[in-house]
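Note that one protein chain of the assembly has been removed; the remaining protein chains are unaltered in position.
The letters A, B and C name the chains in turn, as written, and every chain counts its residues from 1.
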Amino acid sequence: MAEKIHPDATSALAGLLVDGMTIVAGGFGLCGIPETLIDGIQASGVTGITAVSNNAGVDDFGLGKLLRTRQIRKMISSYVGENKEFERQYLSGELEIEFAPQGTLAERMRAGGAGIPGFYTRTGVGTVLAEGKETKEFDGETYVLERGIVADLAIVKAWKADPFGNLVFRKTARNFNPMAATCGRVTVAEVEELVGPGELEPDMIHTPSVFVQRLILATHNEKRIEQRTIRQEAA
Amino acid sequence: MAEKIHPDATSALAGLLVDGMTIVAGGFGLCGIPETLIDGIQASGVTGITAVSNNAGVDDFGLGKLLRTRQIRKMISSYVGENKEFERQYLSGELEIEFAPQGTLAERMRAGGAGIPGFYTRTGVGTVLAEGKETKEFDGETYVLERGIVADLAIVKAWKADPFGNLVFRKTARNFNPMAATCGRVTVAEVEELVGPGELEPDMIHTPSVFVQRLILATHNEKRIEQRTIRQEAA
Amino acid sequence: MTDMPKGWSRDQMAARAAAEIKDGFYANLGIGIPTLVANHIAPDIDVTLQSENGMLGLGPFPTEAEVDADIINAGKQTITELKRTSYCSSADSFGMIRGGHIQLSVLGAMEVAENGNLANWMVPGKMVKGPGGAMDLVAGVRKIIVLMDHAAKDGSAKFRKACTLPLTGTNVVDMLITNLAVFDRADRSSPFVLRELAPGVTAELVRSLTEAAYEDGLATRQAA
Partner (left out) sequence: MTDMPKGWSRDQMAARAAAEIKDGFYANLGIGIPTLVANHIAPDIDVTLQSENGMLGLGPFPTEAEVDADIINAGKQTITELKRTSYCSSADSFGMIRGGHIQLSVLGAMEVAENGNLANWMVPGKMVKGPGGAMDLVAGVRKIIVLMDHAAKDGSAKFRKACTLPLTGTNVVDMLITNLAVFDRADRSSPFVLRELAPGVTAELVRSLTEAAYEDGLATRQAA
């Protein structure tokens, strides 16, 4: 079998990083983000990245790390609210941002991965995010044409993987990861747990092995919480 | 809780059947087809159906039953090879057929269910199945515009359901069922097994409850095999 | 403006929105006041809450011991799961939303226009954080209820002839609940109708603090 498991992020990313490349990353907020691979990209020093990710991390965590080191030139995101360094770079013109509605962004990743170059959606019609985009009427309603995204590299975080590269995600850490995994020309996954062949139930695999070219055991699993909201235990 | 479980197919289909309606059905060949609900539709006598289904069953099984009783006026399918009654009605002009490539049909169901009225695909470009359809160039390649499908009713077969309507499918009986479940204005599911609340693992639900309005325990689970291919056991 | 009646509290506005939720509904509650709606759903009403990041069937906030970093809502708050819960990808989650499978969404707003336009995502000149899932929700969910203060702090109208801020969606608002009044409309080709007033609030006050045209449905309601 072609070996997919690599010993660490550096090995898994070797030969894949080029200045000016496009990287799509799974994760929503700080949940389900490929922490270990982000560290690996930071260590590599690759620059001029166009990062496609729903959010931009916070100042010292997630993609925020790569913003700090000025490795990212452009973000394609739906919401970037929690990052002061982001704000500074954006306002000073160092960083470019392309906003996409969250569902449109998710669908653009899925479309790119599924060989669909464009699709129509009602989302965003009549707003600034549809400006300059083609529209079309279907049954009397106006829809905007959105493009599929294919990235040079996809980095995703999963819960479990087998050696074939089949992935299972955990709870809301799934989020953008399955689509991100499909829309990279190469996809590297980091996982919390590697299991043996046959240990994943074939009916319960979220990302089939065909989408994953390289695999590492994640060593950075901080899973920082943005909004720790608690209820008092009933007495 | 609004009760989704009905005692039988007749009850689950009550008020939903109207002559001339469009019904989308899950299943591939004879695998994963809603046998019990097809019986219920046959018994209702509803006619003029446009049936959206990858295949048309065989003469006395699957949608073939509704062809026999002339309840179907039109099929939207990718392959209808195994049905002599189908062939007779088609050649005599009693039955209309719209062919869609299999992957395009699957995606049209998913798109319809996901609020996407149209998408572009390379599949079928330059063939008779793209005739009369709009095309568009993306990055120098030609793609054809295909439409999402929304049906009046979706009927699907699942393996397990909980009372909320969450569904799990089994092996290749999954096939078109998940997309079919999303693209009916009303979706009725039949399942081999009803389980209690909380018995389905939240990470492992294929069709979330929001897509299922009514639910029955399947009483017709023949699961006929079209091509029983066997290898000899090693001695 | 100090002698303007305050009208309903945020919790009362949330409770009014909660009354729109029918048994069996699937609903998406936005961040902020809309989140309070969940606290006011009647016990005999079974509702399944959706979070657009990919969770259907939201439970309450966790106890300290229950906190799980992998279970968060769209506001990135830790939450819990229920017996009915299912998880899905964000693409499938927005498929539910865009495909019209969610019956109701409650959102905050900066401005609502008389034609149902909504502005709730950016203020020119301020840092733009992005739309998140708001544009998808208003474009896809069948009934959109907006909760907002009736007027800005300077007294200027937020329910307007036309939005002055960049839009989140066009012709998407079905019901508007402010601290002073409730407006709804029969469908998206109908005008808004004033339906209810908060205690101590007069129709004249609402009229004076509203730029949008709307019909007066109070008389009808009294007669009914």
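To be clear about the criterion, a contact is a pair of C-beta atoms (placed from the backbone, for glycine too) under 8 Å apart; a residue touches a chain by one contact, two chains touch by 3 or more.
Source: prediction; values computed, not measured.
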| item | value |
| --- | --- |
| Visible chains that the absent chain touches, using the contact criterion stated earlier | A, B |
| Option from B:P101, B:G184 or B:P208 whose C-beta touches the chain left out | B:P101 |
| Chain not shown: contacting residue from B:A2, B:V125, B:L194 or B:L217 | B:V125 |
| In subunit B, positions touching the absent partner | 28-32, 54, 77-81, 87, 90-91, 97, 99, 101-104, 106-107, 109-110, 121-129, 169-179, 206, 223-233 |
| Touch list for subunit A against the chain that is not drawn | 1-2, 110, 112-116, 162, 164, 166, 182, 197-198, 200, 202-203, 205, 208-211 |
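Quick note on the criterion: only the chains that are shown with their structure count from here on.
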| item | value |
| --- | --- |
| Pairwise touch network: line, ring, star, complete, or other | complete |
| Length of the line joining the C-alpha centres of subunit B and subunit C, rounded to whole Å | 36 |
| Between subunit A and subunit B, centroid-to-centroid distance (C-alpha), Å | 32 |
| Per-residue multi-chain contacts in subunit A, two or more chains | 107, 121-122, 169-171, 174 |
| Shared-contact residues (touching 2 or more other chains) in subunit C | 81, 87-88, 94-95, 97-98, 139-140 |
